[in-house]
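This is the structure I have questions about; it appears just below.
Only a single protein chain was left out; the remaining protein chains are all shown in position.
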Amino acid sequence: MTYRSGRHFLQIPGPTNVPDRVLRAIDAPTMDHRGPEFGVLGKYVLEGLKPIFKTKNPVIIFPASGTGAWEAALVNTLSPGDKVLMVETGQFATLWQEMADRLGLTVEFVAGDWRSGVDPKLIEAKLKEDKGHTIKAVCAVHNETSTGVTSRIGLIRKAIDAAGHPALYLVDTISSLASIDYRHDEWGVDVTVSGSQKGLMLPPGLSFNAISDKAIAASKKAGLTKSYWDWAPMLAANEKGYFPYTPATNLLYGLKEAIDMLMEEGLDNVFARHDRHAEATRRAVRGWGLEILAKNPEEYSSALTAVLMPEGHNADALRKVILDKFDMSLGAGLGKVAGKVFRIGHLGDFNDLTLAGTLSGVEMGLKLAGVPIKASGVAEALAYLGEANTGAKSAAA
Amino acid sequence: MTYRSGRHFLQIPGPTNVPDRVLRAIDAPTMDHRGPEFGVLGKYVLEGLKPIFKTKNPVIIFPASGTGAWEAALVNTLSPGDKVLMVETGQFATLWQEMADRLGLTVEFVAGDWRSGVDPKLIEAKLKEDKGHTIKAVCAVHNETSTGVTSRIGLIRKAIDAAGHPALYLVDTISSLASIDYRHDEWGVDVTVSGSQKGLMLPPGLSFNAISDKAIAASKKAGLTKSYWDWAPMLAANEKGYFPYTPATNLLYGLKEAIDMLMEEGLDNVFARHDRHAEATRRAVRGWGLEILAKNPEEYSSALTAVLMPEGHNADALRKVILDKFDMSLGAGLGKVAGKVFRIGHLGDFNDLTLAGTLSGVEMGLKLAGVPIKASGVAEALAYLGEANTGAKSAAA
Amino acid sequence: MTYRSGRHFLQIPGPTNVPDRVLRAIDAPTMDHRGPEFGVLGKYVLEGLKPIFKTKNPVIIFPASGTGAWEAALVNTLSPGDKVLMVETGQFATLWQEMADRLGLTVEFVAGDWRSGVDPKLIEAKLKEDKGHTIKAVCAVHNETSTGVTSRIGLIRKAIDAAGHPALYLVDTISSLASIDYRHDEWGVDVTVSGSQKGLMLPPGLSFNAISDKAIAASKKAGLTKSYWDWAPMLAANEKGYFPYTPATNLLYGLKEAIDMLMEEGLDNVFARHDRHAEATRRAVRGWGLEILAKNPEEYSSALTAVLMPEGHNADALRKVILDKFDMSLGAGLGKVAGKVFRIGHLGDFNDLTLAGTLSGVEMGLKLAGVPIKASGVAEALAYLGEANTGAKSAAA
Partner (left out) sequence: MTYRSGRHFLQIPGPTNVPDRVLRAIDAPTMDHRGPEFGVLGKYVLEGLKPIFKTKNPVIIFPASGTGAWEAALVNTLSPGDKVLMVETGQFATLWQEMADRLGLTVEFVAGDWRSGVDPKLIEAKLKEDKGHTIKAVCAVHNETSTGVTSRIGLIRKAIDAAGHPALYLVDTISSLASIDYRHDEWGVDVTVSGSQKGLMLPPGLSFNAISDKAIAASKKAGLTKSYWDWAPMLAANEKGYFPYTPATNLLYGLKEAIDMLMEEGLDNVFARHDRHAEATRRAVRGWGLEILAKNPEEYSSALTAVLMPEGHNADALRKVILDKFDMSLGAGLGKVAGKVFRIGHLGDFNDLTLAGTLSGVEMGLKLAGVPIKASGVAEALAYLGEANTGAKSAAA
């Protein structure tokens, strides 16, 4: 392989740049997953995840991709033919819906424009209509990784409550957890789905279900077949810090380190940092005269920004120029917006100067690709970043 | 945590001691799983696994534990209520049977003594009885990790053929692959299940299905629900070296390294090494006057040896002494043989002197635990090892 | 320690950002430095260094900092009281002169302005004056790390020749080797001094002497005492790839990797990359309306740029703001220019986007520190970089 000097800029919206501390942690020797030392590690990470999901309830860890945690959320709580309500916020909502369908559920999939989040009013209306409570679960993607649009999970909770509907509430936080404020308990979420490779700063390979008491109760009656994803043996073994089958030990080492790092920085500082970088990125986009895919400012994602290409320009051609010339990976447009948008990931282990490098790469790439831009977006971003940066933050500060 | 000088001896029958080359490989920066560089890696490992399974057919890689690959084998090939034939060779056969049951299959589970492998004659008889071909699959565990007994997969194939029965043949090689000779194509196996953390010398977190054309055909009609485990999108994406959902990138780096290491040593040398270490271990066990759990010499495992404790002595007490005094983890007796046996793993990245250290630890532990032993098993092992060792081997030699 | 998100920007002019490949290489297990495998490694690095120094003669490797290699150059070639000619190009020339003095040499130290390199005409004049050939060596620093000024080593060689003077020619390339074109043989250098932690992309701890036949001849008569630095036992042991005393094995692993990386990229591509980054940096400096310390364009360093602060502004205050707010380390002004300049390192394992991040950090820092700047230097740099970048390069291309 040709050596390219310097570090690759991995600015897709996940997997994110894994920090050295985490990489070093995962390369420690694998240990006996049934020995006493493992139990200590297991308890540490199982406990340590709770404040990150903002829950006092259990968090299940699967040796699997985030896609597996989607499946786990569904098969543990639902029965064949159960109706679930989903909204087409983008590619990942679409994929989750396809999975639900494949697993034998009946999905009411409300069409969307791929530029907006889940409308709480819509949910309220749909649930109010559903007098017979045939809808068993409402599923929402907190941060649509394909569009850079967040759905307002707390408001949707209020909509469900307003409708007085008993549906379970399942939320995908794969690309928001530990990047954007999220509150499993406060927002009354029943199953929060997440993954390791975004805000948690780990390589892919672990995924999560944070589960409410209501979800646990549902799991005892749910009729979909399950074995690998079954919460019950997990909950039993987790009590002493162990797992019912071989866990992905080395990724758990990394998880321990990542939990420590997030606590050292402090979650509020983590969120503020992501907000600042997202705002700087949007200012750059506007500086270039390009359009942000997300329509509503209150739904802007702090984890990534999807940018619409001007008519007649292909996003993948741009991404190729940027990868070839500047060794930076950006996210492709997926599904319905393929070729039309590119996505800038600004989440995970990240800082102002790496963002400046990232935006510089986009700006130079736009020019090289012949995409007309109005002015320097980088200059706009720097003007904001210099002001907004308030120096090193830590949990103790 | 208290620091213990020197390296831990991880002599459970997996996860095995992950070699430094693999650990260093997995701590490289995570890359874009949709970028061009990833495609090169993906193809490399997908191709590179084939000679290890001895197949020309595809091998599916799941970001999951071996348990997941069990589930994948079943849900891709079978339909609700289908009958499968399994034999109780030990704990893992039992767990696989429980999973099959949970997934809605009908299991004929033939009782076993936990000291023998699957009897080919039994299979032949059972299949001959099954005139109506209600048995849709025969499932066997190649190397029962709980007992140190191998089943003769080639002979069972012949038994199936002799019965002229169309059942699928599913084999678990989690603790045998890349340690004990195994031939997916030659032995007509339809789905070979395996995992990363044993002979492949990786941390846990990847698992595999090698699949025959017949299995692929079956998967198109199989009625069990599947999504995460579905082969079809895997096969489609794998063609260009990609995966339908985020793969466990860093473990794939390790897989590449492990494939290279196995090819450097040469599979035949790998198998001969495991055979030699297993024979040395059995000589040690006999030297101590203890009994090997495996009854039939032709079914001795080259990956691990399970040792029966003398009446009145508890294996877990022994293991605790050995862990506390000598920082060595041994495998516990599982299920029906809990407390009655301990298991010595001698598989994966291993050599003569580490085996000598391992057996020395067992011998000293037996004495400290008050277990009466006849003579020095270590001496027997060394006498054999010194003779049997023929120096460094490599594929090129 | 407070965790700071993202990667630190280590933009001092060395130690440079050590690439992951090198870091992973140095963490392999230490080996027997007298065993056969070591001999292979030793020969590899001893041979592999030659094209980097552009010499066919031996290169000596010391387990020591660059300062040690300065000492080695002097004690191997000179005798007590010998006169050496040096020019005050900056802090490192001054330190080398102090060392020469401390070792009992007589130094003629020509005063300089810390903004210019060694003037070849001056050397010619001095040597012509020295009819009695009392000057035994001319010492020059190729790249003055304290000022960002290079001396034209080839022209100085011509000056020595023009004077018909037999003085040895000793050159410090600590911060230029593998960043700026350098030719030990072609330029008739007798001892080239270098270190590991700059263009070679290693951590500090190794240093080098590339030596001409004339230097070797001199070393046989040189009267300064020497033991650790003595070339003779080194040359003898190096023949088979070994060292007379314990080498810094793990840094040698890194050296092997670094040699491979430089050859993969191709030295000419490495130099062009450094030239491009230096030019972009100077454009940024001019964009800010600040002054480059180096006076003469033909002496601009491609490894670092020293920038003069406007009257009334302290460079260390600026550096502190930048470190605190943006987690970037810049080089301080040293010696006579302490507080008056800051230095931007743009050498080693580096790329366009990291440079963009670096310059962005300086620009934002200048504003935050209240240093008046004219316009966006980053914009100037990006305009140039976008044009000048010609994509991934490799030796094979």
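As written, the chain order gives the labels A, B and C, with residue 1 at the start of each chain.
Operating definition for what follows: a residue touches a chain if its C-beta (ideal position, glycine included) is under 8 Å from a C-beta of that chain, and two chains touch if they have at least 3 such contacts.
Computed from a predicted structure; not experimentally measured.
For the chain that is not shown, the touched chains among those present are A, B, C, taking the whole complex.
Among B:63, B:148 or B:361, the one in contact with the hidden chain is B:361.
Touching the missing chain, out of C:67, C:106 or C:314, is residue C:67.
If you put the hidden chain back, the residue from C:226, C:295, C:313 or C:367 that touches it is C:226. Listed here are the chain B residues that touch the chain not shown: 2-7, 9, 17, 19-20, 261, 264-265, 270, 273, 324-328, 349-358, 360-361, 363-364, 367-368, 376, 378-379, 382, 385-386, 389-392, 394, 396-397. Hidden from this view is one chain, which touches chain C at 1, 7-8, 10, 12, 14-18, 23-24, 26-37, 40, 62-68, 71, 99, 102-104, 195, 197, 203-205, 224-228, 230, 245-251, 323, 329, 332. Considering the complete assembly, chain A touches the hidden chain via residues 20, 24, 27-29.
Operating definition for what follows: only the chains that are shown with their structure count from here on.
In terms of inter-chain touching, the protein chains here all touch one another pairwise. Chain A has the C-alpha centroid lying closest to the overall centroid of all protein C-alpha atoms shown. The distance from the centre of chain A to the centre of chain B, with each centre set as the mean of the Cα atoms, comes to 35 Å.
For the pair chain B and chain C, the distance between C-alpha centroids works out to 54 Å.
For chain B, residues touching at least two other chains, in rising order: 24, 27-29.
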